[in-house]
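My structure is below; once you've seen it, I'll send some questions.
Only a single protein chain was left out; the remaining protein chains are all shown in position.
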Amino acid sequence: MKRLFTLAITIAVSCAAQAQEQKEYPKPEAMRPGMSEYWTPQPKVITPGDIKTDTAPSDAVVLFDGKDLSAWMNPNGEKAEWTVKNGVMTVDKSKGDIVTRQKFGSFQLHLEWCVPTGITGESQARGNSGVFLQDMYEVQILDCFNNETYVNGMTGSIYKQTPPLANAMRKPGEWNVYDIIYTAPVFKEDGTYLYRPFVTVIQNGIVLQNHTEIQGTTEYIGFPRTVKHGEGPIRLQSHGDPSQPISFRNIWIRPL
Amino acid sequence: MKRLFTLAITIAVSCAAQAQEQKEYPKPEAMRPGMSEYWTPQPKVITPGDIKTDTAPSDAVVLFDGKDLSAWMNPNGEKAEWTVKNGVMTVDKSKGDIVTRQKFGSFQLHLEWCVPTGITGESQARGNSGVFLQDMYEVQILDCFNNETYVNGMTGSIYKQTPPLANAMRKPGEWNVYDIIYTAPVFKEDGTYLYRPFVTVIQNGIVLQNHTEIQGTTEYIGFPRTVKHGEGPIRLQSHGDPSQPISFRNIWIRPL
Amino acid sequence: MKRLFTLAITIAVSCAAQAQEQKEYPKPEAMRPGMSEYWTPQPKVITPGDIKTDTAPSDAVVLFDGKDLSAWMNPNGEKAEWTVKNGVMTVDKSKGDIVTRQKFGSFQLHLEWCVPTGITGESQARGNSGVFLQDMYEVQILDCFNNETYVNGMTGSIYKQTPPLANAMRKPGEWNVYDIIYTAPVFKEDGTYLYRPFVTVIQNGIVLQNHTEIQGTTEYIGFPRTVKHGEGPIRLQSHGDPSQPISFRNIWIRPL
Partner (left out) sequence: MKRLFTLAITIAVSCAAQAQEQKEYPKPEAMRPGMSEYWTPQPKVITPGDIKTDTAPSDAVVLFDGKDLSAWMNPNGEKAEWTVKNGVMTVDKSKGDIVTRQKFGSFQLHLEWCVPTGITGESQARGNSGVFLQDMYEVQILDCFNNETYVNGMTGSIYKQTPPLANAMRKPGEWNVYDIIYTAPVFKEDGTYLYRPFVTVIQNGIVLQNHTEIQGTTEYIGFPRTVKHGEGPIRLQSHGDPSQPISFRNIWIRPL
């Protein structure tokens, strides 16, 4: 970190770098390195997971490890009834959405999803699903591999708000990885946003959303809405499109 | 994405959700789904890389693919003279820092680094290096596996500014992965920041910095400084600490 | 400024304030006051204006001082033809909008406007005008004294985006004062916003917009649009509503 700085640095903190004044002004007193070194509090130690072996970080809440849906329920609080087989859970379109039993504020979420080989349909009717952050704000999931649709409805869009920066799809039959960093909103007492939610979305190692401000709820019809809320679950969507259902695996979350 | 909204939504856009007024006010006219669907411009299509096989995304500028240092030079513009062997490049402490030949604005950077097995030393004198964004702002690299130091100098800190959210180190001999999303600053004409730089740092899949605002240059001594600059290279540090040199591999960058 | 701090301050910079660790960690080295004192660059000295005597600050560009419309033109670059009388300029609805000859980036704008006594009409058809920042983003002007309308079209709204925090209208025949602090947007090369514009609006000493992010152009129909632009003039609107025309006086601007 110690580094010789050869640039002509004129000023510091948030002062302006302007032309040299003729007048001689005092200079700040010299400092020593130890004055800007802080030892506490120590960040927590986490054993990282391994993407190559599908292990979660040591402090993560595992939402699906391939075995069962015990972390999930349907929105009425009843047993989640999607299919679990070979370490993978698959949407059952007759059963509707599922939500986590646990609620979350800000978090880092990892999930993997796969569009079935041989999927049919086009635009929004092809592998449509979505992950709702705090049950409110949808990051779109869709098979966008050789499938065009409106850009604010593509995979990785904040649905009907902000298109993704890129189309980083793997093809049907291959697993797509979502890494989502979500900062929960802060509301004023009157129910409006003091700070809106923000989200960073990375798909297969490619940034699709870089700390994007979410404008409000992700509505199918009309403008985003402001709805005051507290912590909320993660919701995975069982979409009514006629295409073959998509699958999920290796889902974990770290409250931030 | 279509979703029944059962919450009592009172208002929309950025209006406040307050108690129902007694008076009857007009309602916004009803909309249709197609009014909020935009088809252009289409995001570019990228074939993602694969962390499991160390391949870069199709649109990335590969900075080191294991073969040579052709993308790098020393700060004087001469040949970079670190060691390359077995697909890995290793710091040569007698040769000093290296910088990329190409300059960058905002970007997504992927790099992997490894502290040698059997490394000795403690605190800042143990596997010390760093990656300087635009040659200005250091994200610290240090062996923090069972090695305490000041927290604003830990691995993943914005050096001498912001400590990491966690310690996600792998042990010496194992590869650590950095994924860094960097938003370049915007300066006013007078040389002060209109918008400071921001950075998100993910180490081994764990968020260490979540869109952290960088206060200014990352100084060894004293306060951050404001130095107006344009695009700049990536710099990797050859630190003078007496410990064994660290290694890098699989480095690529995507201008954003 | 020197002040005894009696709170139990645990840590500093952006470190977390947590429960005391049991372990003894080093403390940052003590500093002296002169280390955080910077003398350059000195801010420019301005003689403030006086709201009581309608004088502008010494560094302001005076856009209307009661004498003539020399700082203005119509959008085609021809002579501005609104009425000037008794130190006041009044909209001529047959002549259309007027724009400043000079273009601006970020700025502080002061202007005063008055709805004529005896004005008629209701909702948007009563004293409707507006001030367009950089010819792009409208801060609404409307007689909202005992006149209801949609809230995102009220005086001080970012038109069709964000309602004002309050209704601070003076009654027809009295002068309303706008103090507007505007931060121009920054665009990416692809024409999207890197940073959207922000605006603070104060009417008659009451905050109506507190650093509100402007979502895009202020459209009469539909969603805000993203239109890449550089510096732009101030536009005052000659609205086609059938009510009596409003007047302006004491307009000045300070580029920031």
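A, B and C label the chains in the order they appear, each numbered from 1.
Basically, contacts are C-beta pairs under 8 Å (C-beta built on N, C-alpha and C of every residue); 3 or more make two chains touch, one makes a residue touch a chain.
Remember, predicted model here, so these are calculated numbers, not experimental data.
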{"item": "Chains in view that touch the one left out, judged over the entire complex", "value": "A, B, C"}
{"item": "Options C:Thr90, C:Gln134, C:Gln203 or C:Ser243, residue touching the unrepresented chain", "value": "C:Gln203"}
{"item": "Residue among B:Pro41, B:Gly87, B:Gly173 or B:Pro242 that touches the chain left out of view", "value": "B:Pro41"}
{"item": "Positions on chain B where the hidden chain makes contact", "value": "10-13, 15-18, 21, 25-32, 34-42, 213, 215, 223"}
{"item": "For chain C, residues in touch with the removed chain", "value": "1-3, 5, 7, 9-18, 28, 30-33, 35-46, 48-49, 51-52, 57, 59, 108, 110, 124, 128, 130, 132, 138, 140, 148-154, 159-160, 163-170, 179, 181, 183, 188, 190-193, 198, 200, 202-207, 210-211, 216-228, 237, 239-240, 254, 256"}
{"item": "Touch residues of chain A, complete complex, unshown partner", "value": "13-16, 26, 35-36, 41, 148, 150-152, 161-163, 183, 186, 190, 194-195, 222-223"}
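Keep in mind that, in the parts below, only the chains that are shown with their structure count from here on.
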{"item": "Chain contact graph, described as a line, ring, star, complete graph or other shape", "value": "complete"}
{"item": "Inter-chain pair with the most contacting C-beta pairs", "value": "A-B"}
{"item": "Where chain C touches two or more other chains at once, by residue number", "value": "13, 15, 26, 35-36, 41, 223"}
